[in-house]
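Here's a slice of the assembly, chains where they normally sit.
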């Protein structure tokens, strides 16, 4: 044994020492990790933006094709109130569409779990919801719901619902067989089993589906504006994007696009936070000390 | 879907009757073959036998968790003919990872619609019986293997079942804890005229606890011998050192080998 | 959407009218916005709501379903709609000359329409004018590419051709320092009335007074627009913020002749002639766009136009 007995290094101290931070305790480590976790994406995006800016300047890419980040920034500042209003309108529609898709999607998946006839009957068709080209049904939607908000929310819902249904279904049907039998032992009814067992078991899957849907709801709202118009209301990002494209305001077009992406990201991060919060006590994906 | 036929209540004190039960799994494994067994109400019966001989399979079939390939399973769930009165301790702890220990134990009560306050009190009492009252708010992943099994036992006891199936419940416990739970189980059993079917790989445990020990053999799973343990309850430590005890243990051990 | 009897409306008890536009607010629709902002509709006893359109809105179906009272369309669309049995009728032509054009870069080897062969052409999928022009000028070697509203592809490709509106794209391109020339489709012989106001047969039967009042006010709106351009353009800009004021002024200038020229000069704004509808139907038949036997008088009527 090379290491002298007197040497008072502990395993955890070793850990700390390696990273060059004094061994104050576990909370420091956690705190430091949080800093890294937040800083990394920021550094990453700054790095990307720098490359973009440089590339565009060096290659002399015309602005109408690919504006530099600085151009986009200027355009965004100039049209800021419009951008904000457009983003706000899209946000409202996307949020409603997303919430409805979560509610309805979960309900459909639960129904499919509860009755095999429903499951067999509609399983193959649920996918149709997301493969219908929205343009085709838009006239019907607009005629039923009128142009504007209602239709946009509905289209956002249509676009965003399938991942919820599909993942919830997967989760519900992945439930541990032994726990199902346990519930059966206690003569739990179908619905009780679903609520007390299958639903919580499926939660990580559902939340995964919601992560996917969150971005899709935003894009759904934008597509909704393309196909269903804005009615009498103020337009959202969909209108701004179309209009900017036709007017060749490429920088503003990118500003709108980035606003759309930020909106999607905000949705996503909210769902991710909810997911982490909900699962932190028990699910591997949220405990994750092994991976972070 | 529970396909085990429940019988109407009659004067006859038979709780479970197994008639010529055969179980073949889809992959062809013949887990049970020609099983006949009748268990009286209030009896404490143990199943012992080598690993893989079909103890768990038979227990599950009795409890209606699995279906026999052929044969007849008849169940009479307690004198009150109340179907809610059966419980099962699985070979694995089978806890819900998203529930705290207390909520896991309270689950059967929750399903039966017991009000929240009563539920908590009874679950807590049940946890105390297995020595885990201090861990009520922990999550299963924060427990040791033996602690998880004890939570599972507490869950089975909390609903005060009339019929209790236990699949190696004490296998993961040290002898001290195990002995404490033996006494606990026997006291519950004698107080409430409970019928217990108990799987164990410890012949000592089987002899100490049960009124009859069913010795099984493997390939295919069959009953080799049913050994009655005539010793009266309550059984004491003296019984464990008595010649009768040793004799029974030897008899069963020999049967098994 | 509009309750009450067709005759009983007045400024105090206005009739509700919804007008669906074909696109976001533009000077080519200026008469409607002017009538709105100059209270002309209001004084005529009409409570008008203007709904902007968008890239993929089906105006014909909207009006046919009764969700809106009037929609803005194109003359050839009206014929296609009638062919599909959709009971819509054009009652007013905002534009005598259709501003649709085909734009190409100055200095490319295109001198006449036939030269388009061999070029990339950005055309919105399914538009009837292209089918006619392709048939008429044997544009068989054109590489058609879906136009989705962005001019970037055209700008990047000096040999490309781009569909557009005389009022819009040339200005936009010029402001990006792109020198272009164009063929006006109307000059190529295909000139469906542009931005026609359509309504349903049902509406014509049940509320002729509303139609009459609406069109009269719209005509006055067009006059108002060219008298108070700046004021109305500000209103248009408030609907469609990306359309800058200088651009609006430019487009308004280009559109003036489209609105007031041609038959409008003699017969009044909004007028449509049987001859031009006949020509259009003939062209669409020739190009295979129309295969059914259709009657001209189904397509349009001048009966609600104000007396000149």
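A, B and C are the chain letters, set down in written order, and residue numbers restart from 1 in every chain.
In this section, contacts are C-beta pairs under 8 Å (C-beta built on N, C-alpha and C of every residue); 3 or more make two chains touch, one makes a residue touch a chain.
All of these numbers come straight from a predicted model, not from anything done at the bench.
> Per chain label, how many copies make up the complete complex, given that just one of each kind is displayed?
So, if we count every copy in the file rather than just the ones shown, we get A x2, B x2, C x1.
Note that in this section only the chains that are shown with their structure count from here on.
> If you average all the Cα positions, which chain's own average lands nearest?
A
> Please compute the C-alpha centroid of chain A, do the same for chain C, then give the distance between them in whole Å.
Comparing mean C-alpha positions, chain C is 40 Å from chain A.
> How big is the gap, in whole Å, between where the Cα atoms of chain B centre and where those of chain C centre?
Chain centroid spacing, chain B to chain C, equals 82 Å.
> Centroid of chain A to centroid of chain B, CA atoms only: how many Å?
Here the centre of chain B sits 47 Å away from the centre of chain A.
> If you look only at chain B, which of its residues touch chain A in the complex?
Residues in contact with chain A: 1-2, 60, 63-65, 83-84, 86-88, 90, 92, 94, 96-98, 107-108, 110-112, 139-141, 159.
> Over in the complex, which chain A residues touch chain B? Could you list them?
Touch residues, chain A against chain B: 176, 178-179, 181-188, 192, 196-197, 200-201, 203, 281-283, 287.
> What residues of chain A sit close enough to touch chain C in their complex?
So the residues of chain A touching chain C come out as 62, 64-65, 79, 82, 135, 138-139, 142-143, 146-148, 225-232, 235, 238-240, 242-250, 252-253.
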